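Every protein chain of the complex appears in place save one, which is left out.
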Amino acid sequence: MSMTKRALLLLSCAGLLATTPMAALAQEWEPRRPIDFVIMAGPGGGADQIARFIQSVAEKHDMTTRPLVPNNKGGGSGAEALIHVSGASDPDHTILVTLNSFFTTPLRQANLGIDIQTFTPVAMMGVDPFALWVHRESGITDFEGFLTQVRAMNGEYVMGGTGVGQEDSIVIAFMSAAYGLDVKYIPYDGGGAVARDLAGQQIMATVNNPSEAKGFYEAGDFVPLLAFSDERIPAYPDVPTIRELGQDFSYYNQRAVVGAPGMSEGAAAYYQDLFTKIYETEEWQGYLTSESMSPLWMNADEQRAYWGTQVESHRALLAELDG
Amino acid sequence: MRYGEILTAGVLALFSIYLMVKSAELPIGFIRGQGPGGGAWPFWLSGIMLICCAMIALNWWRRTSPPSQSDEPFLDGHGWRTIGLVGGGLIGFIVLIEIISMYGAIAVFLFYYLWFLGRHSLRLSLILSLSTPLLFFFFFEGMMRITMPTGMSFTDPVFDFLYDIIY
Partner (left out) sequence: MEILGLLGDGMLIALQPLNLLLIFAGVTVGLFIGAMPGLGSVNGVAILLPITFLVPPSGAIIFLAAIYYGAMYGGAISSVTLGIPGASTAVATTFDGRPLAMKGRASLALVTAAIASFIGGSVANIIFTGFAPVLASVALSFGPPEIFALMLLAFATFVGLGSDDIPKTIFSICLGLVLGAIGFDQISGAPRLVLFDINAFLQGIGFLVLAIGVYGIGEMLWTIEQTRGEVENNTPKMTARGMASDAGEAIREGWKGTAIGSFLGFFVGILPAAGATPASLMAYGVAKMTSRKPEQFGRGSVDGIAAPEAANNSASTGSMLPMLTLGIPGSPTTAILLGGMVIWGLVPGPRLFVDESEFVWGLIGSFYISNMAALFINLAFIPVFIWMLRMPFTILAPMIFVLSIVGGYAATRDMFDIWLILIFGFGALVLRRLDYPLAPAVLAIVLGPIAEPTLRQSLLLSSGDPMIFFTRPVAGPITIIAIILILLPALKLLRRKKPAAVIGE
């Protein structure tokens, strides 16, 4: 196994000349360069962890002839990543792990001149639901209690999130409008910082993906009140969804892989095949379950159609947010 | 030097004004109940920069700062020549990265500096300027997995070969 050989060489600090003869048997397209695996978030966040997990699965099963090289481009709500990928000099070796800023950033920054329909669909690895969390010591145990508390605080209730226009702020804006809530929203630079300040009770509630709140939930510090998914989240069967409360609303963060605009058909087919294989591994399926993500498998055409509907629904949500 | 001091202060003052104008695209005032707007921090800091430039100009006029007293030229002929040769070499280096790849550019730059500027022997210059990029390639691409620009497409066969070695 080439992996083992490489690592052993590194161990002996002589990792300079690993010889891994390539079996060039197929006529099909194969990467000839390391693959620029662009991540639309800084190191350490939820999106980054997912990308690195995907990379480690590919490495473990030795699925690619050239490595996936993670490249964090988190600046400007993903604008940096979109500019980098759409201007890639070698589109056949450039792929992007996206979240919903794939839809929102081009909408909010029209001057970037990014048309996401030019990107190449590769794979939808899953969608991440959102839930409303409070700290255990707040004494709030259900959504009713939350509503009472927020109304009683009269505009002084403090929620934290990752910034105006980001996924959680869209959910909070919807919730506030639907229930006539007035909350203070403090923007942070990442989901980790938000979770930390909820744990330290600097803020009173957050809307966050279960994966980022899981550790604190298991320790008993965080209490989920409401899920923003279509069905109840399996890990939290007692937590109602906002749909059950009569609101026609659900919101997910997409965890999808897309190719650079102008990618050749052969390359697109290669990556679609690669990520289908990764998706089907035991590791990825286990990861989906443990991180409370939902599968939402789609083929390339369905993905393009999905992008279209997402852009429209985000246009409406953002208009509400700004208005 | 005295001339350079006031000229630089002037350019920096213009830059500060530009930054202030640019910051003012976002609210620069204090928004009631929210604190300062998005442009406030850079706007007022650029304002302080502008004031500093004015003070530097005042010191220049009063001749209190060392550069404003000095009559020696900002750079003498030899200085301009050195900076031109080295700085020009750097600019060439960066332009070459996009054409003949990072590693090719390193080789050319090192050879230029060692042989032409440093006046080392041809043998030493060649050895160093060819072995360094090769070593860098194996370190960055092989070990650290950091890909460097490969330049225009005519370099592809070389890199295809090198990547076949390390992966």
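Every chain is named by a letter (A and B) in the order it is written, and numbering of its residues begins at 1.
Here, contacts are C-beta pairs under 8 Å (C-beta built on N, C-alpha and C of every residue); 3 or more make two chains touch, one makes a residue touch a chain.
These numbers were taken from a predicted model, which means no experiment stands behind them.
Participant: In the full complex, which of A:42, A:145 or A:240 touches the chain missing from this view?
Facilitator: Checking the options A:42, A:145 or A:240, the one contacting the hidden chain is A:42.
Participant: If the missing chain were put back, which residues of subunit B would it touch?
Facilitator: Listed in rising order, the touching residues are 1, 4-5, 8, 12, 19, 22-23, 25-26, 30-39, 41-42, 45-46, 48-49, 52-53, 55-56, 59, 65-67, 74-75, 78-79, 82-83, 86-87, 90-91, 93-94, 97-98, 102, 106, 109-110, 113-114, 117-120, 128, 132, 136, 140, 143-149.
Participant: So that we can see where the missing chain sits, which residues of subunit A does it touch?
Facilitator: With respect to the unshown chain, the touching residues of subunit A are 3-4, 6-8, 10-11, 13, 42-45, 48-49, 52-53, 55-56, 59-60, 69, 71, 73, 75-77, 79-80, 83-84, 108-109, 111-112, 158, 163-166, 184-189, 192-193, 195-197, 199-202, 214-216, 218-219, 221.
Just so it is clear, only the chains that are shown with their structure count from here on.
Participant: Could you work out how far the Cα centre of subunit A sits from that of subunit B, in whole Å?
Facilitator: 35
Participant: Of all residues in subunit A, which touch subunit B in the complex?
Facilitator: Interface residues on the subunit A side: 2, 10, 15-20, 22, 32-34, 36, 65-67, 69.
Participant: Which residues of subunit B touch subunit A in their complex?
Facilitator: Residues 138, 141-143, 145-147, 150, 159-160, 163-167.
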